[in-house]
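Notes follow once the structure below has been shown.
The complex is shown incomplete by one protein chain, all other protein chains being positioned as in the whole.
Lettered A and B in written order, each chain numbered from 1.
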Amino acid sequence: MAFFLETLLGGLMAGMLYSLVALGFVLIFKASGVFNFAQGAMVLFAALTMARFAEWFPMWTGISNPVLANTVAFLIAGAVMFVVAWLIERLVLRHLVNQEGATLLMATLGITYFLEGLGQTIFGSDIYKIDVGMPKEPVFVLESMFEGGVLVNQEDVIAAVIAAALVALLSVFFQKTVTGRALRAVADDHQAAQSIGIPLNRIWVVVWCVAGVVALVAGMIWGSKLGVQFSLATVALRALPVVILGGLTSVPGAIIGGLVIGVGEKLSEVFLGPYVGGGIEIWFAYVLALVFLLFRPQGLFGEKIIDRV
Amino acid sequence: MKQRPLGDVILDVQNISLSFGGVKALTDISFNVREHEIRAIIGPNGAGKSSMLNCINGVYTPQHGTITFRGQTFHHMNSRQVAEMGVARTFQNLALFKGMSVLDNIMSGRNLKIRSNLLMQALRIGPAEQEEIRHREQVERIIDFLEIQAHRKTPVGQLPYGLQKRVDLGRALAMEPQVLLLDEPMAGMNVEEKQDMCRFVLDINDEFGTTVVLIEHDMGVVMDISDRVVVLDYGKKIGDGTPDEVRNNPEVISAYLGTSH
Partner (left out) sequence: MFYRENGQFKTSYKADQQIFPIAQDRWIIVALIVFAFAGVPLLASDYMFRAILIPFLIFSLAAVGVNILVGYCGQISLGSGAFMAVGAYGAYNAFVRIPDMPLIPALIVGGLCATAFGILFGLPSLRVKGLYLAVATLAAQFFSDWMFLRIKWFTNDSPSGSVSVSNLQVFGLDIENPLSKYLFCLGILVVVALLAKNLVRGAIGREWMAIRDMDVAAAVIGIRPMYAKLSAFAVSSFIVGVAGALWGFIYLGSWEPAAFSVDQSFKLLFMVIIGGMGSIMGSFFGAAFIVVLPILLNQLLPLMGELVGLEISTAGISHAELMIFGALIVWFLIVEPHGLAKLWSIGKQKLRLWPFPH
């Protein structure tokens, strides 16, 4: 039983990380109808920026306070992501305004490749560390209920807390602020929003900036856990099924979808895997998404997709 | 004067009700269409006219009611079945295949009549080639009829609106339909274009005996060319009869012009 709980908790934590990446997808899709395949590359780029600047800061300034280095690196990375967002809107999105979804999807694929190449050219392609001081040792909890206790990763818990805080912040942003309202208007209908004076281009820059910050947080957490390396970009591919499950237009869907997939992957690997040769993690999420696509394409919380003749 | 007298009822719509969530598009609509006639459906915007055609075509499935075509009754129509039974239509918003040329668009209307299978088409020998040519001849006759020869290789997306509407009509004609559903075929046209389109519709009805069900806003056109008229308003039927009868129906007048209180 304790083992099951451990697997479950591990799955939940992993799921939280997926949710963070999925959140970026949902944000951009909600506001602009564009599915941003490049979210994974953005996570990588942000993480690389932060990791390297945290490394370089002490070298350039001689101050060796890790907290200061990390904070400065975080801020610089945030600024860089803003610039990236602005450039993407200026150079790519603006010119593809009326194109169909497939074209935009492929454009973001192109951006993915570009960012991956750029990131590695500027920052190098080794594995880098992000050390934000998260405790690495696991702890045993619930020792009173289960003998020996349940093994839990402190880092994961903190990551979950950060993710939850981010989601709360974003919800407040969307519901309560003027910009948030404008974003929701744009998501509903570009033209109508434009006609009441909402500046489409600026909104999109804002959205991509927010997504960039989300990518940064995700990159920081993933990078702290796994080290910042090229495979981080494939995180986008891991998070795609999450948005299908949760619904492309739903923020809570991204969270719940991530948790479901995280838990599902772990549980299926541990309990089903041995029967079919193991390693089913690579397709479990996708096949689950496939099943949803066949029976409920809008996911758990998304809006129904309607075609008008 | 019509060459053919009106025949028996070919299409009978009985008690059709259609709603989308809470919105009632059609409520208990019944009317019939006789063979070889030109039947107009009129009504203010949002009255449910296109939805009615969509039900006949199998694009929407009504919650209640039946449709009887040539004696066979259906609760819901399947698009392919309807097409096979000889019902073709044009669209209000021009559902043309933008990536293809005029010729290919109209040729696509012949697809129900293509007999050669995938392998034969790949090899393109003998029978497959002959069939392509036969269908091409038919389509060329339609292109002649609609006077769009000069544009046959042009991608439809590049044509002006009036010509695109003709291609839409051509594609429907390519199916050699018995019943032609036209959804606002003259929308957005100037007087000359409308006259051309009227001429086409009358010719189709005269020469081929095609029954025409026509949604149209231009009252002059409707009164001139239709045999009988159905009037819809807010999803309900408020008039049904010859153009003269409908013109003098007080409910119809108030639906269009409003009443004074």
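Basically, contacts are C-beta pairs under 8 Å (C-beta built on N, C-alpha and C of every residue); 3 or more make two chains touch, one makes a residue touch a chain.
The model shown is predicted, which means the values in this text are computed figures rather than measured ones.
Trainee: May I ask which residue of B:Asn15, B:Ser79 or B:Gln195 touches the chain that does not appear here?
Mentor: Counting the whole complex, the residue in contact with the absent chain is B:Ser79.
Trainee: From the listed residues B:Arg89, B:His151 or B:Lys237, report the one that touches the chain absent from this view.
Mentor: Of these options, the touching residue for the absent chain is B:Arg89.
Trainee: Please identify which residue in B:Glu129, B:Glu193, B:Asp206 or B:Asp240 touches the non-displayed chain.
Mentor: B:Glu129
Trainee: Which candidate, A:Met16, A:Ala31, A:Val72 or A:Ile111, sits in contact with the chain we can't see?
Mentor: Once the missing chain is taken into account, the touching residue is A:Ile111.
Trainee: Under the stated touch rule, tell me which residues of chain A contact the chain that is not displayed.
Mentor: On the chain A side, contact with the omitted chain comes from 35, 91-92, 95-96, 99, 101-103, 105-107, 109-118, 120-121, 125, 237, 240-241, 244, 248, 276-280, 282-283, 286-287, 289-290, 293-294, 297, 307, 309.
Trainee: Spell out the interface residues on chain B facing the chain that's missing from view.
Mentor: 57-59, 79-80, 82-84, 88-89, 91, 95-100, 104, 107-112, 114, 116, 118, 121-124, 128-129, 132-133, 136-137, 140, 171-172, 175
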